[in-house]
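A single structure is presented below for examination.
Removed: one protein chain of the complex. Kept in place: all other protein chains.
Presenting subunit A:
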Amino acid sequence: MAQPRVLVLDVPEPPGDQDQEPSPYEESEVHDSFHQLIQEQSQLAAQEELELQQRQLVAGALGPPGSGHQTLVGPGGAPVHSTATLRILASMPSRTIGRSRGAIISQYYNRTVKLRRRGSRPLLGNVMRSARPSLRLYDLELDPATLEEDEKRSLLVKELQGLSVAQRDHMLRGMPLNLAEKRCLREKSQVQRGKWRGPQDRAGVFSCCSRLRYACILALHSLGLAVLSGLHAARPWRYALKQIGGQFGSSVLSYFLFLKTLLAFNALLLLPPLAFLVGVQAAFPPEPPGPAPAFTGLELLTGGGCFTHTVMYYGYYSNTTLNQPCVPPRHGDQCSPRASSLPYSMPLAYLFTMGAAFFITCITLVYSMSHAFGESYRVGSTKGVHAITVFCSWDYKVTEKRASRLQQDNLRTQLKELLAEWQLHRSPRSLCGRLRRVATLGLAWLLCLGTMLGCSVAVFVFSEVMIQSPVSAGQEVRLLALPLVVSLLNLGAPYLFRGLAALEGHESPGLEVYVAICRNLILKMAILGILCYHWLGRRVATLQGQCWEDFVGQELYRFLVMDFLFALLDTLFGELVWRLISERKLKRRRKPEFDIARNVLDLIYGQTLTWLGVLFSPLLPAVQVLRLLLLFLVKKASLMANCQAPRRPWLASHMSTVFLTLLCFPSFLGAAIFLCYAVWQVKPSSTCGPFRTLDTMYEAGRVWVRHLERAGPGASWVPWLHRYLVESTFFLFLASALLLAIIYLNIQVVKGQRKVISLLKEQIRNEGEDKIFLINRLHSIYERKERSRAGRNEEATMSPALHADRRDTW
């Protein structure tokens, strides 16, 4: 038999006894048993051969030796391993997780070295994810001699000092060591800061200037820390959100977090108009057209009356250049501008401010949507739903006993539903059942679409009726009729949809939620579409000679206020009264559920109205901010008093992404289309506003560009830019083609990555089979060794007798 190849591993001999049962806690046993094993195997093989020869000599062929082939023992049948096998298994690298701090330190040392060598962030594929210390790396990077933990630590510290501060923090944050260790490592790796030592080394004592400088730097540093911690503590509604999360879980919390996000968006939208339009126009107020009407309470609802000729609406803004009071002495002469004046062209400012505000909102929205999408979507995230349910759905935020019981009930229901769904897949329905299912679904969808069509037609007819009967000055209450009708429809139709959904009886609760959101969304978008046509198509035509922009701005204000009132009413009746009824009359102990989907869609609807109206009423985002603040307080109070968390499972992170996507796509896109149409195609009214004398609002920009062209060659790149990039369509085609090409390439890359993932999975499976095979082989080798040892002992006791026999038989 050929000499078995001995693998030389430079690992030290184990110090301890070989017969003891090792515990996974003993760090010194790591990595050394392979060497031992292979030596033993080669010795064993040699011994076996010898024994075989001996046996053949003594007693002839005893029979075939133990079979060298091992069948793969599956993991199901728990094999009884010998103590030696168990000892080896106990020191496998994957078993040393969390036990060996030294292993973690050496692992991170290796990672830091790699990071430093690469000089930049390592690619995703190269970053090792597990804390498992690898045998191979252990050999390559460190000395063969066993390093004490302190030495390993000092090596790691040295490597950390070579990294940049951000990389060092990132590395330290990810280490699974306890805080004291991390603090110690960070302190040690921060000590070597050359420039701090400079003056001290040179002079021996601190000079006066450097003392002052250090004092300033320290003061600034502590001020910065104080500001940061103050900001952190002053986060709005921090305690309220914690309370809600503790009692109701992440899903209800996601609604309130979405509300906070919308507040931020509106604050962002409010700032440019406030700074560039409202402030400036308030400093240079135009002539009032007549005596201002007295304040009655009705203005808060209708937005008209004494609010009409204020900064709140489009009509107040002048169409001239402010801060350049100029009365030309003769016709055709230029005015001589005063030295200290800054001419401020209001039409231009209006156009650019609105455009800039929308552009900033668009960028912020797209960025947060893509960020949320990146966080929540994963390749292959739809598979593995059982594992994810078991490990990732317990919400550690929930602290109250009642809420935690509820969570356990929810999980139980969810697991039961998953099992039921799986069993349904296994036993598919009969043809009759499927036909019936399709018929029910078709009928439900037909009814829904019919309801939506009916609602849209009702809104259209009612708006035509409102146009036919013009409202005189004293009867402004009648203007509230259209908002009232729309809000009633928006309130009633979702209940109808919920009833239809109960009739349909979906098995998968996630699908039910998505279908409900879809239906409500289509209804709202249809109604808003009809209203947009009503305003920009019909009202503009009928209000010729008057200020139609003011009217549209006031309409949107009315819609916002009415929507808010109906939300309050819905909270009152849908939650408070329903809870009282169900407790007193129906004697049910379940409180009404907080309907997240419907509430979120209401928020999105309100935000769409704000975006539609901001062109005609620059202060509308302020109204929306006020509305959102009040809504938060009311909803929170009602939630605490009357509701319970929804029973259906809710993937909080997916839902946040869905909310942001809905905010971006139907809502913001629709508002942007409305805005573009209003700016490019509609003729502004000739009696009010900053664009009185122009054909379209966009013409203000064109006029300015032509003015720049005439002014001279100084700023000629602006007209050139305007002509070749904005007005020509070639550039737009090029940009779209480029975008499509990038999207296609990304799709192909994702497909390729999917293929790689499935190949790697196959490889892992094969490695697992190899591992099982090797373990079984180990076990058989040790078993044979035990047997042969027992056999040898027997022979040793037997052989004197045998010799005695032989002597006797001689």
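Operating definition for what follows: a contact is a pair of C-beta atoms (placed from the backbone, for glycine too) under 8 Å apart; a residue touches a chain by one contact, two chains touch by 3 or more; residues count from 1.
We take it that contacts and distances are computed from a predicted model.
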item	value
Chain excluded from display, named as in UniProt, from "Calcium and integrin binding family member 3", "Hemoglobin subunit beta-A/B", "Small ribosomal subunit protein uS9m" or "ubiquitinyl hydrolase 1"	"Calcium and integrin binding family member 3"
Options A:R405, A:R754 or A:R789, residue touching the unrepresented chain	A:R405
Touching the absent chain when the full complex is considered, from A:G245, A:P347, A:P592 or A:P618	A:G245
Of A:S154, A:T261, A:S393 or A:S582, the residue in touch with the unshown chain	A:S393
Absent chain, residues of subunit A that touch it	24, 75-76, 94-98, 129-132, 173-176, 178-180, 239, 241-242, 245-246, 250, 375-378, 380-381, 383-388, 390-402, 404-405, 408, 411-412, 415-416, 418-419, 422, 651-654, 761, 764-765, 767-769, 771-772
